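Only one protein chain is missing from this complex, and each of the others stays in its spot.
Moving on to chain A:
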Amino acid sequence: MLAIVALPALAQQDTAAYQLRSVEVFGKPAEVYAAGSRVTTIDSAYRQTYNSSSLADALQARTPVYFKSYGVSGLSSVSFRGTNASQTVVLWNGLNIGLPTLGQSDFSTLPLSGFGDIAVQSGSAGAAYGSGAIGGAVLLSSPNYNGKGFGLELQQEAGSFGRYFSNGNINYSSGKLQLGLGAYLRNAENDFTYKDLSRFGKPKRTEEHAAQKQYGFTQNLNWQLAANTKIGLHGWYTFADRELQPAMGSASGAEQLDKNLRLMTQLEHESDWGKTDVKLAYFKDFLNYTNSSLNSVADVQTYQLQTEQTYTKGENWSLRGGVNLQHFIAENDGYAGTKQENRAAVFALFRYDPTETLDLSLNLRQAFVEDYNPAPTPALGFNWKFYQHEQHQLFLKGNVSGSYRVPTLNDRFWTGAGNPDLKPEQGWSEEAGLRHLFIVGNTLLLETEATAYHMLIDDWIQWAPNPTGLWRPVNLQKVRAMGIELSHQLTATIGNLKLTGSAGYTYTSSEQVEVYEGQGDKGNQLMYVPLHKGVLATGINYKNWQLHTDLNYTGERYTTNSETSHLDSFILVNVALSKQLQFRKSRLVVAFRSDNITNEVYLTMAYHAMPLRGYTLSLRFLIP
């Protein structure tokens, strides 16, 4: 909601490396079948300034999503609209990349660099994106290289706490062929100082167990075989070797190694029958967790096939039907031998614009999973421009959507734990919103939006000990999440000066409304869901200078479901100043930034220290 939507008329100036996909007839790809939903993108100016950070950092700074991070090097798990970490999906080019063992993604290992577009869809989107899209969906897509010729980008960054980041991208584009290669390396000692709350007198200590090394490669090839046929080959590899930062006062020594390979090929073909889109993917996710007593390995291979047929009639309606097939081969220390599972889903997505001012979408999905077949998942949404006068436009929007989450491979296959009585989680959400646009030619864009939502999630899966003491997944509770999201965005151009600003506020109430046999904490706010979160971002461009500030206010969060202990609210401010130097066609961008410039002591996860003020200097060279 808070990211600046880069409208074509006001696109960011630095479009060489990444550019938003061209606007299609019905809007951006993610929005076509999502009428009435909030789909926002992380703006390119932010991404260029902070491309050494993780997706977790970016979404924390820019969106209403809350992340709890186990320190600077540990797992970052997401809470979107009051839901838990496995109730938000991450899709890469339309395919779910969450770890099938745990059913969630660790956003600290996902880089911000290497993508074309990063969009966030708020709210249930189970019909469009399948299992897990209850609180929302994060949509990553590979970049498109527009224009012809070579492009090159080289970047080196150095910062406080022994942090270094190197990044390089090269791309070539002829009319028919687009090829891009990218690589990054991030090394961080993370030897920041913090006050150790667990010791006498809260002494200052230096973090000694949070170092990490991450690197990754991306490869993208798009080849226009014929006027109506295109193939794409995309590869993405990420590597993360991390010391896991312990809580203050807890034993140290855990480490985690993640290796994730994602390969996909895509065929797009246009015919009288519409557009055929076939995606075939292979993912290999390796995770090795070690501590003084344990060496645990999970190694999962996923094959995915998704075929879609999209028929579009003029500017009036569009229908997409598709099938998604998944095959998992999982090895895990907790499983008895290698386990395999097949899942399938069929879906139909329909977009209908009966008039120029009304957009409707109707989606339906049915998933098939061995033993755990979820109910059909529908979604119905509308977006109605009911008022337009001079520079003002007013929209009313809303949707009702279902969502589901099937049990993870751990829920199914963990030795002694697999529970055949387990039901998939089911969610229902409704939302409604008002959007106001004020546009003055190419000089001013003011967008204001208010949304209210209500969501019920039933059969929430949780691990709990049964009467014999064995831990098993069970459908423990029913949770209700309700909230309000407000956002305001401004883009103004005054001569050489360009101003951007965005402000957002979210109120999230998420509580258990039904619990299991006298257990649980009915009626209390769920742990690690802030009631209040606000973000404020400003950008000033003057000639070749840019100044960006980001402010993130996160309210109190309870750290148990009993509301008996909490983390204090915090305000984080990041500031970045950059200057672009032009050398004929190539450019050098010198950027200096300070994260947590006000030296705020804050925690996103109890007792996991976070760094105080840090500085970073970045040099980025771009051709052309």
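Keep in mind that, in the parts below, a contact is a pair of C-beta atoms (placed from the backbone, for glycine too) under 8 Å apart; a residue touches a chain by one contact, two chains touch by 3 or more; residues count from 1.
Note that contacts and distances are computed from a predicted model.
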| remark: According to its UniProt record, the missing chain among "Activator of (R)-2-hydroxyglutaryl-CoA dehydratase", "YncE family protein", "ABC transporter substrate-binding protein" or "Peptide/nickel transport system permease protein" is "YncE family protein"
| Given A:393, A:560 or A:598, the one touching the chain that is not displayed | A:560
| note | Only one of A:249, A:354 or A:624 touches the unshown chain, namely A:249
| query | Of A:211, A:606 or A:622, which sits in contact with the chain we cannot see? | reply | A:606
| said: Suppose we count only contacts with the excluded chain; which residues of chain A make the list? | reply: 68, 75, 77, 84-85, 102, 197-200, 202, 246-251, 289, 292-296, 333-337, 410, 414-417, 462-465, 467-469, 471, 473, 476, 519-521, 524, 527-528, 559-562, 564-567, 605-607
